[in-house]
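Below you'll find the structure I mean.
In this view, the complex is presented without one of its protein chains, the others remaining in place.
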Amino acid sequence: MKQIYLDNNATTPVHPEVLEAMLPCYRDQFGNPSSVHWAGRAVAGAVEKAREQVASLIGASPAEIVFVSCGSEGDNMALKGTVDALRDKGNHIITTSVEHPAVLETCRYLEKTGCEVTYLPVDRDGMLDLAQLEAAITEKTILISVMWGNNETGNIFPIEEIGKIARKYKVRFHTDAVQAVGKVPVDVKAAGVDMLVLSGHKIGAPKGVGAIYIKRGTRLTPLMHGGHQERNRRAGTHNVAGIVGLGKACEIAGRDLEKNAAHMRRLRDKLEEGIRKNVPQIKLNGHPDPAMRLPNTLNVSFAFIEGESLLLNLDMYGIAASSGSACTSGSLEPSHVLGAMCVEVTLAHSSTRFSLGPNNTEEEIDYVLDVLPKTVQRLREMSPLYNCSNEEQCETCETIRRI
Amino acid sequence: MKQIYLDNNATTPVHPEVLEAMLPCYRDQFGNPSSVHWAGRAVAGAVEKAREQVASLIGASPAEIVFVSCGSEGDNMALKGTVDALRDKGNHIITTSVEHPAVLETCRYLEKTGCEVTYLPVDRDGMLDLAQLEAAITEKTILISVMWGNNETGNIFPIEEIGKIARKYKVRFHTDAVQAVGKVPVDVKAAGVDMLVLSGHKIGAPKGVGAIYIKRGTRLTPLMHGGHQERNRRAGTHNVAGIVGLGKACEIAGRDLEKNAAHMRRLRDKLEEGIRKNVPQIKLNGHPDPAMRLPNTLNVSFAFIEGESLLLNLDMYGIAASSGSACTSGSLEPSHVLGAMCVEVTLAHSSTRFSLGPNNTEEEIDYVLDVLPKTVQRLREMSPLYNCSNEEQCETCETIRRI
Amino acid sequence: MYTDKVMDHFQNPRNVGEIPDANGVGEVGNASCGDIMKIFLKVEDNVIKDVKFKTFGCGAAIATSSMVTEMAIGKTIDEALELSNQAVAEALDGLPAQKMHCSNLAADALHEAIKDYKARQQAG
Partner (left out) sequence: MYTDKVMDHFQNPRNVGEIPDANGVGEVGNASCGDIMKIFLKVEDNVIKDVKFKTFGCGAAIATSSMVTEMAIGKTIDEALELSNQAVAEALDGLPAQKMHCSNLAADALHEAIKDYKARQQAG
């Protein structure tokens, strides 16, 4: 059976060059980089090299990079660490209603501990109103946290402009760039961010490793206390193989960024066009201008059918896609991102995300465009909402008809 | 050059069977276990199998196992999560003065947030007085945290008896079993612990993965908020390869425990005897009865010489050992563990830890016993404390002479 | 996450469609929870001669709908009223825990359809 992987925002396969770089760390180079003997010395350099590779991809200095275990850890560290370190200054956080749960749920937790959080709304395209952001800043504001690229819709937020606002009011600025890194150019200095989080498994490195950029001079309470690793900013024996893999993946991401972005954009646009042409009654979720979205992401609601059932049907054809964020698939709530964009709840349940990777081919997209219309039609035939016999009185049909 | 690795308490090489089990997770089985499609389904089972393997090694149910990124994360989660969850009940923690920094530094941080912490002293052998522990319990005590085996001395603590005391007073009991698991039998039910932490890279799994046992019904605030992974107890995309590796390592650890423990004990005892016989003026750190220590650990102070210089000299012969915990090697303070045992500060600086693994051979120990006496002698000749010309007036010599 | 039986019923759902001259129709669920099930009945002499369904919902919702139609056909309406959501889930060799509450409504839809049939009988 064909296997067509269109769920790269959930996770990516490990790049062969990355695996190759990692393998020695499981064999001869197994030491603890904190050790002074041969086994430690053999890997300490590898960790520092990876730090340079990560720093170089995002325009940071190596000393500003701290290795963590995943994007979620980075986000938790950025938020909780700031709240603890800046307790004297204030307790107000500004974020958006479309952040990843790693930020949102952390904010909800922090609210319980006495923080105040402003969740900025988005418009129907999923974009922010920067005047509203600026107006939300108070004397007590200690942190603005806005993601660089949205995992569900692919929307890209104006990080540079937000950075300017943050600097104007001297408020610390964190960005969750887990989805942006490797897909669009990311430069921490140009963007004016104080903290930035990235995650290995979204860019061809293995799962279980990520990094946080912490601008020099940024006071941050560690999330993990213990040993002296990472200059006391993150305890725990270094995940050497993962770190080496992340470094290599960042090097490759930088090297291939333009080529990969152009390739993914072309295929994504082809898919988008093809769906528009061949499947009636759909709604695109996210910014209508594809250039305002990550080049690999397309989120569409197929009216009358539920997302998971479409996924499972596509899966029968070997096509892997996702319904909202993979991380929220344990939940039965429709996507909070689409909710924030005022997408009708039935359509939110109908949403399907296609997220491409550098390995996808034109043939794969053709295949998807062949399978998709008939699969959608088959499920629509099964749906009580489709060609509803008493459409006039049916409230749900009423809602959907508005798309 | 020979490479003789005697620093297994710092980290261990990845077991070949473990690496073999992990490799597919970087290649075809790269999915996110939270995904519903083929790529996700291919690995979800692997994660659950690993959970069973870990649970089975320590006598837990799979649902009681949460995967984390390292031992330090587990300890931070156990302590901070308990303080947050049991805030209404009290704010007092009892631990020991010889814990790993992952526990100790976390306690120091918690003190700043309003917790009270009792750091139980140890005697000169590094052992606890259980009457003192019992006496320290107050109405406000929410947690007892005592490590199962000490990383520096190898001392094994009477976890079962402490578990009984904890149950008697209905106080939650956490044990850092990072060094014990795989070296001595560990059974959470028999021990009566509520939480237990283990770390992959100490038992032949890769760095960057660990697990925490959380007894059913134990309320614990997550350290990482976000997605629904691990039944909302630990957010972040699963480190599938690491988890699979940890599972396999636990299976092997259970399978080979007796054989490996006997093998390491025999070689460790041989090393201990040999040192006693061939090197004058040494002090054993830890319990004098080798059976009261982890079977692989030997900690010795070689009077008159500093630990790091001995390590580097041994390293010239390919012998990897450690001076105190590898995790604290970034520090210049002599080991807090030896300090708590009232080891004279010069002798603490002189301490060297040999920690064996299942792969060490008799020949390797012979080689070490050949190299060690002359290396120690060479450094002693360089030391102003050795054969000190005015030993009568020299305070330091005075101190050392007491061993 | 789904059993083979669930996948089979999801991939090859039995009795999809509407019955134009149904004498009992039931609908449960609502759009906001992501599951809507509609059951059409043809009852003769108190025996369910034909059942069809239409469902908007996840894999579990479609599989339970399909399964309940298979289980109901040939049963008297009193027997069919005994059919529980639990029994449907068991007939599918179980459902994932998080699907038990939201998506396991097919028996309810059947019961609604039977209620509708009874009401029509009384009215008629």
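Going by the order they are written in, the chains are A, B and C; count residues from 1 in each one.
Definition applied: a residue touches a chain if its C-beta (ideal position, glycine included) is under 8 Å from a C-beta of that chain, and two chains touch if they have at least 3 such contacts.
These numbers were taken from a predicted model, which means no experiment stands behind them.
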{"item": "Displayed partners of the chain not shown (whole complex)", "value": "A, B"}
{"item": "Touching the absent chain when the full complex is considered, from A:36, A:50, A:198 or A:294", "value": "A:36"}
{"item": "Residue in contact with the excluded chain [from B:17, B:52 or B:308]", "value": "B:308"}
{"item": "Touching the absent chain when the full complex is considered, from A:23, A:44, A:136 or A:292", "value": "A:44"}
{"item": "Those residues of chain B which, in the complete complex, touch the missing chain", "value": "304-309, 312-313, 316, 330, 332, 334, 345-346, 349, 381-385, 389, 396, 399"}
{"item": "Interface residues of chain A (partner: the chain not displayed)", "value": "36, 41, 44"}
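By our rule, only the chains that are shown with their structure count from here on.
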{"item": "Computed distance of Cα centres, chain C from chain B, in Å", "value": "56"}
{"item": "Rounded Å distance, chain A centre to chain B centre (Cα mean)", "value": "35"}
{"item": "Residue numbers of chain C (touch at least two other chains)", "value": "59"}
{"item": "Shared-contact residues (touching 2 or more other chains) in chain A", "value": "308, 312, 330"}
